[in-house]
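Apart from one protein chain that is not included, each protein chain of the complex appears where it belongs.
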Amino acid sequence: MSRDHWSGKDVLSILDFSRQDLEQLFALADEFIRRPGAVEKSLSDRIVATAFFEPSTRTRLSFTTAALKLGAKVVDLSPDASSVMKGESLHDTILMLEAYSDLIVMRHPSEGAALLASEVAKIPIINGGDGSQHHPSQAMLDLFTIKRLKGRIDGLRYAILGDARYARTVTSLLYGLSKYRPASVYLVSPEGLRLRSEIKATLEGFNLETQELDKIDDVLGKVDVIYMTRIQKERFPDVNEYERVKGSYRIDKATLVKAKGAIVLHPLPRMNELAYDVDSLPSAAYMEQARLGVPLRMALLDSVLGRTKK
Amino acid sequence: MSRDHWSGKDVLSILDFSRQDLEQLFALADEFIRRPGAVEKSLSDRIVATAFFEPSTRTRLSFTTAALKLGAKVVDLSPDASSVMKGESLHDTILMLEAYSDLIVMRHPSEGAALLASEVAKIPIINGGDGSQHHPSQAMLDLFTIKRLKGRIDGLRYAILGDARYARTVTSLLYGLSKYRPASVYLVSPEGLRLRSEIKATLEGFNLETQELDKIDDVLGKVDVIYMTRIQKERFPDVNEYERVKGSYRIDKATLVKAKGAIVLHPLPRMNELAYDVDSLPSAAYMEQARLGVPLRMALLDSVLGRTKK
Partner (left out) sequence: MSRDHWSGKDVLSILDFSRQDLEQLFALADEFIRRPGAVEKSLSDRIVATAFFEPSTRTRLSFTTAALKLGAKVVDLSPDASSVMKGESLHDTILMLEAYSDLIVMRHPSEGAALLASEVAKIPIINGGDGSQHHPSQAMLDLFTIKRLKGRIDGLRYAILGDARYARTVTSLLYGLSKYRPASVYLVSPEGLRLRSEIKATLEGFNLETQELDKIDDVLGKVDVIYMTRIQKERFPDVNEYERVKGSYRIDKATLVKAKGAIVLHPLPRMNELAYDVDSLPSAAYMEQARLGVPLRMALLDSVLGRTKK
């Protein structure tokens, strides 16, 4: 991704990014990490609006921090998002934000909300997560973390645990992986939370094969990356079913004995699917993943809105 | 309004502004639009506090953006306004904000709240709307938009649709128009939402004549400016009455066929009184009106708090 290439564009889905785009984005993020004191204020005098119609502390705060570090000002719609916006169309809210800002980072519960916003606004929209498929900056961050810790994304074996049906982080990561050549991708989910068939078909169209498993045990010793997500009780029609299966999608120190060399990622927040005794292990990579959110999002904002040409 | 003239003063009502004050304010806003990259940071190191005791996304965000563009820092009381402030008097809250900031932009549901605040605080108060009469920066913005799009405010024919009884935007606009010489001002409202007699008397004292109508149809072809406001269902004692009349205060593309040359303004947010099919017409001026909110409020903040002398 050359900054010129993405300058002024919307970031709706990681599917819109080529492998080369992603590699250039990661290189820019690396640069921001290497030279923290020498950040050019490439967004000086720019206004970034954040509009989270669904709570999301990590994404909102890391985009805010990234924008501020680049010299931008940030205005936040979010405090009013749930109350005021009732009754106003997303269309009009986006037009209002366009009147006040140079770029909008938004999150919305509805599928396609960011696309709709991008059709309404002339300024760039960054999708901070909408519906159950797209959360591009999270998937970029996941891949960037893997690249920094494992040196590459290609050729690795991935296990993705938890909710493959509703978690937008899972779908987005799979879309991102489809730009690379992973050795294998195991999806470990309870039956009701398997990948939807249309997503599976889309991925196959991109030549990304996935294998569905009931339990992590079978592949624990064979994977390089374990990507955890929450399993939400509310997704289960029957609470007893939830209670029966939840243990199979939980990782603790004991589980990881068999998974030497693998790193554990989690978009966070975690509930009880990821034990605290994992934190002190060398394989725990989720806190580093959280930290990398700022430079990765700096790179993204700079590519879309930065005025510096390189 | 020379900046020296309004320096350090409270902005409580547009009635306190002379026609010359308004013209100078508009000239300054024009200047901010002409030279967007050359904004002097006249509020550097100043702290602007926003305190919205009633939600108001547009006013809050456009003041925030305006302040940031002038180099000020913004602290926002609003997240806590509804919860924490329960039990504390407005008097004490204003004194607190005065201790931390150089200017307060506030909104409050009660008539006279901004006046009370101005009596308590030594720093300037900008009334971002209180009670059912005053919202000076909105009326200034309305007049500024008309001036930019129609070239003048005098001599035009105005139709104001909707709630003339409770909508502070309507009363404030009328107060603003009283500083000019409009050719005619039609107030198109259902019977229960007509202008209060004391406001009507006040306006007559300023030599502003208004004519009350039940329907827009009679004057559609004869006006230059159509100013829309929401009609809130809750204002009607009888829901059937609301259902019966609401269509008469709604504007769509078909309605506007007869209103050639007129521009349509709306303080927004809109509900269903303003159809989306109007948006693409040349007469739709409400989005431009929203955009002008930032330079107009920059001019206001700079006049009250800016340290640059001109």
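Order of writing sets the labels: A and B. Residues in every chain begin at 1.
In this section, a residue touches a chain if its C-beta (ideal position, glycine included) is under 8 Å from a C-beta of that chain, and two chains touch if they have at least 3 such contacts.
Quick caveat: nothing in here was measured; it's all calculated off a predicted structure.
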Original post:
Among A:5, A:35, A:152 or A:291, which one is in touch with the chain left out?
Top reply: A:291
**OP:** Check each of A:42, A:64 or A:210 against the chain that is not shown and name the one that touches it.
**Re:** A:64
**OP:** Write down which of B:77, B:174, B:220 or B:251 is the residue touching the left-out chain.
**Re:** B:77
Subject >> Where the unshown chain meets chain A, residue by residue >> reply: 37, 39, 55-58, 60-62, 64-65, 68-69, 76, 78-79, 268-271, 276, 287, 290-291, 293-294
Original post:
Please identify, in ascending order, the residues of chain B that touch the omitted chain?
Top reply: 45, 47, 49, 73, 75, 77, 79-80, 83-85, 87-88, 91-93, 95-97, 99-101
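The working rule: only the chains that are shown with their structure count from here on.
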**OP:** Just send me the rotation angle from a CA overlay of chain A on chain B, rounded to the nearest 5 degrees.
**Re:** 120
**OP:** Measure off the straight-line distance from the CA centroid of chain A to the CA centroid of chain B, and report it in whole Å.
**Re:** 40
